[in-house]
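Below are the structure tokens for one structure; questions will follow.
Note that this is a trimmed complex: some chains were dropped, and none of the rest were shifted.
Think of it as A and B in the order they're written, each chain with its own count starting at 1.
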Amino acid sequence: MSGSTFGELFRVTNFGESHGPAVGCVVDGCPPGIPLTEADIQHDLDRRRPGTSRHVTQRREPDRVEILSGVYEGRTTGTPIALVIRNEDQRSKDYADLLDTFRPGHADYTYWRKYGLRDPRGGGRSSARLTAPMVAAGAIARQWLRSECDLQIVGWMSQLDDIAVPFVDESQIPLNPFFAADAAVVPRLEQRMDELRAAGDSCGARIDVVARNVPAGLGEPLFGKLDADIASAMMSINAVKGVEIGAGFDSVSQRGSEHGDELTPDGFASNNAGGVLGGISTGQELRVSIAIKPTSSIRTPRRSIDRDGTPTVVETKGRHDPCVGIRATPVVEAMLALVLMDHMLLHRAYDGAVSLPVPPIEGPVWPSA
Amino acid sequence: MSGSTFGELFRVTNFGESHGPAVGCVVDGCPPGIPLTEADIQHDLDRRRPGTSRHVTQRREPDRVEILSGVYEGRTTGTPIALVIRNEDQRSKDYADLLDTFRPGHADYTYWRKYGLRDPRGGGRSSARLTAPMVAAGAIARQWLRSECDLQIVGWMSQLDDIAVPFVDESQIPLNPFFAADAAVVPRLEQRMDELRAAGDSCGARIDVVARNVPAGLGEPLFGKLDADIASAMMSINAVKGVEIGAGFDSVSQRGSEHGDELTPDGFASNNAGGVLGGISTGQELRVSIAIKPTSSIRTPRRSIDRDGTPTVVETKGRHDPCVGIRATPVVEAMLALVLMDHMLLHRAYDGAVSLPVPPIEGPVWPSA
């Protein structure tokens, strides 16, 4: 409604501003009895944390999560889990001169038009920092999904600027700051980032994410479709401008005889659907791809106006990622986890599902298809 | 929740199956005092109706809407408006032999896995016929949006198969069955459709839609973002596999210095954002593009399995559109109208918006950019 709660049964209510006292969330609807410690959440938070490589913002935030409720003696109690992450490195002075202007590509102008006032420090509520609580909530969901049905979620960067990043070796993903599944391409990515930093400019990225061992039958027609909820979740992430499921926009020029995935006794023969038909999961690998726009905060001077409509020039001087997409992978994974957890709970409510003798075996692996 | 209601304040609850007694919806949350007759709704329904050209399904449905409630003496009363469209041409026998198998690309398999049983007649609940009530509800929203702020929504086909359809002349859109904004390309589209029909195959389409005179300030951060709600609405439409806002996937290889729309005293200098920044409308033209997969019902034999997992071959014989995208434009417009109406009402609840001396004047026209 008012835009800070995500999910229906597994509900995450997010709060905070980039440079306020804290960011955090309340996770309501978590089943009881799940083992949960702050360390479980911290692991995922650390993957998203700024300051971990020279290619991302140098803001130093320990991003230490504190659990305020909902856990007793190491287990969830079924009551809301409040998570708080204090903001510590808040160099508000970096933003002082931007108070009166609207940075191109940022939400400064729209927040001003919507609310009539805004917290200008670090983007306030529109900062990517607000994805931290979602990663924290997603860590809880992922823990449950793993224990419930060994559901695994893996994301990676598949394109940076115009450099395609092939899916060669999944085990490489955690070994480089780009979440690239190909060690060979990393030097080129680093070079491009250095060039952009030198030029005071930025670029976009494409992130792919899959979920494996997704039960068939998740998703509600007509408007709680699994892919519709995923699209909403992905578009909720800062800077996302496009979402594809399965073949995505390539399906426009596919023929029906090619696109429609045939069924065999061994499973589907392909996966153009991306694991969703009619809004409901097929049991195949779930396949999602998103477009992230270039970082808006750049050192290149840009035309803008102030609150009186007078022309001005804006040039960002703060610490920023030359490509916000670099740190987006853990966020994308977390949002997908939240959607899936929500639909798993919903599925349990309505069930009626049957076991078919046909196992939902995978077709060819996606990125190579 | 259970998936048949769309919207928060302007709520549309959809019901029906392709070959059941009726399809329809209940529109709740419509402000009182709006002039409304069945004819107002019928106009939009007729644009979506099957059987209007040789390129779309020849199922003959008058699609006559009946208002059961919520209107008194030609005006809405503020109470729920129930709309019913009786199904008349229900050749269920066409589907009899498909009862036991799962058509590739269709939701047969997933409905079976989810519910354990399904209405197989014409796709049942997963039929594109269920978009008719949404078009009807959208007609009410569009009427209100026009009267409230002259908000206009225009959609068109921008690609069919691999044929790009240039945006040349908006006035051409209603003059051809493809909703193409270029008369010159229509013969090529017709030829392609004839080829596909002869080959028993199908293709996809890309649909673009814009909204003009959208007030600035619509959209709730973080999760009721205008673009997130649009993505959800679009992905709720049958056969949609991708959604873009503004520059969409092109933004991946854009530079920040190019993508971020500069502000001038005359308005934004460009519109890569597609009219949304930080999830909130800028006042610019809202720009959305979607990918529609090829029709799954084709005369080409395809491999499948039956409910026992035994291999079989499926070949659809019923009446179907060779490209479901051809009739999608009115649906896309309607869904966008529903999202905008919902956010307009929400905006009135929270308001706080201010008037800026800077008018949200448009940059270069989108499709040509």
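Simple rule for what comes next: a contact is a pair of C-beta atoms (placed from the backbone, for glycine too) under 8 Å apart; a residue touches a chain by one contact, two chains touch by 3 or more.
Just so we're clear, the structure is a prediction, and the values are computed from it rather than from any experiment.
*Asks:* Which copy number describes the whole complex, given 2 displayed chains of the same sequence?
*Replies:* Taking the entire complex into account, the copy number is 4.
As a convention for this text, only the chains that are shown with their structure count from here on.
*Asks:* Determine the centre-to-centre distance between subunit A and subunit B, using the mean Cα coordinates as centres, and give it in whole Å.
*Replies:* That gives a centre separation of 26 Å.
*Asks:* Write out the stretch or stretches of subunit B touching subunit A in their complex.
*Replies:* Touching subunit A from subunit B are residues 1-6, 8, 14, 102-107, 109-116, 125-126, 130, 159, 161-162, 196, 201-206, 216-225, 227-236, 238, 241-265, 269, 272-274, 276-283, 291-298, 300, 302-305, 307-311, 346, 350, 352-354, 356-358.
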